[in-house]
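Have a look at this one.
A single protein chain has been removed from this complex, and every other one stays in its place.
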Amino acid sequence: MAPTTVLIVDDSRLARIVASKLVKQLKPEWELVEAANADDALAHAAQGRVDVALIDFNMPGQDGLALAAQLRETRPELPIAIISANIQDEIIARARAVNATFVAKPVTEEGLSGFLSGAGLRLRKLST
Amino acid sequence: MASGSEAGLERLSKLPAEQLQLALAAAGAVGTWDWDLVGGRLYADPRFAVLNGLDPADAAAGVDPSVLFARIHPADRLRIRIGVAGILEGADLFSREYRLMAPDGGVRWIQARGRCLRDKDERPLRFAGVLVDITEQKRTEERLRIAQSAGGVGAFEYVPGYGTAEVSEQFCRLLGLRPSKIVPVSLVNALVTCGGALFGPDMDGRAPGQIAHAEFEIRRPDTGALQWLARRSEAVSHGDTAILRHVGVIYDITDTKLAETELRAFSERLESMVETRTRERDRIWQNSRDLLVVLGTDGVLQAVNPAWTELLGFEARETIGRPLLDFVHRDDVETTSRCLAAAADRSAASFENRLLDRSGSPRWFSWTASCESEVVYANGRHVTREKEQAEALKATEEQLRQAQKMEAVGQLTGGIAHDFNNLLTGVVGALDLLQTRLAQGRTDNLERYAKAAISSASRAAALTHRLLAFSRRQPLDPKPVHANQLVTGMEDLLRRTLGEKIRLEIVTAEELWLTRCDPNQLENALLNLAINARDAMTAGGTLTIETCNTHLDRAYAAQHAEVSPGQYVCVAVTDTGSGMPPDVIQRAFDPFFTTKPIGQGTGLGLSMIYGFARQSDGHVKIYSGLGEGTMVKLYLPRHDAQMPAQASKPRAEIPWSPSGETILVVEDEPVVRELIIEVLGDLGYHSLQASDGAAGLRLLESDERIDLLITDIGLPGLNGRQLADAARLRRSDLKVLFITGYAENATISSGFLEPGMEMITKPFSIDALALRVRQIIEKA
Partner (left out) sequence: MSGAELELTELELDALTELVNIGVSRAAASLRKMIGVQVLLSVPSVEIIDRETAAQLIGTREDSQLVAVHQGFTGAFSGHAMLIFPEKSSLELVHAVTSTNVASEEFADLEEEALAETGNIILNGCLATMANMLQQSLTMTLPEVLRGRGPELFQIAGEPGRGGAVLFLYINFSVQDRDIRGYIAMLMDLPSLASMKLLVGSFIERVAGLDAGA
């Protein structure tokens, strides 16, 4: 069975490092792909496998919510987390609207574990 | 919380309210609370309970959280609610001051500080805090505030890196800000115009207890005024962190600063003045076209300015260390060294000298030298050109004088020609008439014509005298003169001269002193003055001649260069005529200056009078103004001798030759020669004649009896004097009477004439000649 691949999209390299580290701690067997913006992310999604997406909201170019919506068009079942320090109720509501989980920055193990576990479960359900 | 203290507090709560308050105040009560946000109960210690009017036991067991607000002063309650709401909504820190209503109705000031404790998901769990009774502190603060405000001291507390600082009201007042407890650092620093930031990095990195001091100029935002502040602060450790708080004060130092600034400005001004002076002096030294030299009192050059090289061609380095005298022209060495010594000695001197330039050419310099602390500073102005110009000017003046002389000669010739023509007309006219009458055989009235001719001729003679007087070569014949007699004697003549329209007044002083002068010249002078006066009074008037004794003192002499102080006889001639403007008075004594038309006067009148006065050691002065008439004062020196007896009239005793003496007459002018021969013949003398010196000498070298030689001095070839000398080789005691028409001969007569030699001046009267000849021959 091919390993689960997590796509981390964030314009901040530090944010990607932190997110990757947490993912590795929580799901050591998962593979990681990083993208610095929406275009990069879409290219990855088109080329290879992306099983889980962690997407920063506030990015230059297309923002995370728009990217999520676009990914959702082709991947209705893709587990997506919108990660942002912008914890406005409105942003959280919009994340839910594209069927994405909102994770507040700074990302913590606790904050991310719920989403990753849920995503793992859903992936297993899909593959079976 | 120790159980002992809890027991104590329990006891406290049972005290009467008043005592309780006192006890709490004394204790500086601190109460604590712990609000379980999940369970909705509030736990508090007994102190909190006492302050909030709760039973300490209830408080310890947990009460409804609303007790927190129950005793808060109504005016503060809402604020505290909002603060607490903030905690519940996610705020970390609670810090409020408020008033609590004590059960007895008293009010206590409380400070509450609390923190919210949260779980991992940031959900609030507990809100715990401390209450402090700050009633006393408030009072202290108030006192401090008053003290600060009275002392003009503003307090602050600042942590470097923070955006705000806590300040006192007075702090804000000093900066001209609205009173506030917290001010943005950037705002405060924005006010500083000089001296860095008020809350600045200079405070950072100081050890605890260290005092920082700084001064700033700020512009007050309220008035726009500039103001100086000093800041003193101390670093104090900050409880939880390594961070140091800076606690300090600011105060106004504007007055001190202003004084400092003024002082600095003053000294800067002074410095700049000195600098300017120095620069100016350097510039003068560099740019001066004069020589500027510095010498030791030994005369050795210590410094020379660039003009030295420019004017003399010597470089400074080949000059310095040598005596100035090395460069001075041989003829000026003595003057220069004398004057330098004088400068060194008396501290200043001026002189002129010549320096030799590199090529050896002399250049004139006009020096001023002064000495100051053993150093002589000398400034030499280059005057070679000026000297040359002065010489050129002198030459030009000489030429001008020559030209003026020529012009004067023209004027004179014109004047003389006019006068002579008039006189000659008189002479020729009279002689013509005389001849006509003789031809007609009419002998009556012949004497009248002869007299007229003689009168005209006499005036012609007087004219030549005047000319000679002008040239000051008139041989004067000074003798004691009684001016009163002289003036009175002229009265008739003057009246005739003045005509009918002019009144003549003569005022003679009694006991007038004698004076000594040539009476003929004095008469001439008075006549001239009378004629001038007449011409100034065309419409008539009065001419006054006065005499008086006078004394010219030193003050008067000081103002008139040629006058010596002393006693004088004064003859003043005053008219009531048109007068003279100052410029005419100034030139009145100039020869040939005349206000009359050309040909009507020689312009010699006043000039002659001036010459006469000077030759007589006297003085003449004009007082006049346009329309005010003219007064001329003629001062003649007092003569102390007695008046000699008046000489008997020569006419009465015509000389007579008793023994047929022989007289040789040598005269180139035939008319004069014939005239003399005739006169001698009339006198009974035998005479010989010669027309030149050579012929005369031949006769003198012969064995002819010759008792007297009468010779003209100005003879062609051998002149009269040479003739006489040659004659005396053979006839050592030969008597000689020179005739001269030339001034030179007259003036040098004293040294010219040897014993037995005499002189008579042309023109002379027959009587005068006869008298002299007889006197000479009789002396034998």
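Per-chain residue numbering starts at 1, and chain names A and B are given in the order in which the chains are listed.
Here is the rule we use: a residue touches a chain if its C-beta (ideal position, glycine included) is under 8 Å from a C-beta of that chain, and two chains touch if they have at least 3 such contacts.
No experiment lies behind these values; they were computed from the predicted model shown.
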Cross-chain touch to the chain not pictured, restricted to B:Gly40, B:Gly106, B:Gly151 or B:Pro201, is B:Pro201
Just to verify: which one of A:Thr74, A:Gln88 or A:Ser127 makes contact with the chain not shown?
A:Gln88
Selected from B:Ser95, B:Asn421, B:Ser564 or B:Ser702 as touching the chain missing from the view
B:Ser95
With the full complex in mind, choose from B:Val159, B:Ala378 or B:Met537 the residue touching the hidden chain.
B:Val159
Which residue numbers on chain B touch the omitted chain?
78-79, 81-83, 85-86, 88-93, 95, 116, 118, 122, 159-164, 177-178, 180, 182-187, 189-190, 192, 196-197, 200-201, 204, 221, 238, 240-243
Since one chain isn't shown, list which residues of chain A touch it in the complete complex.
11-15, 17-18, 21, 58-60, 84-91, 105-106, 108
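As a convention for this text, only the chains that are shown with their structure count from here on.
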Measuring from the mean C-alpha position of chain A to the mean C-alpha position of chain B, what distance in angstrom results?
101
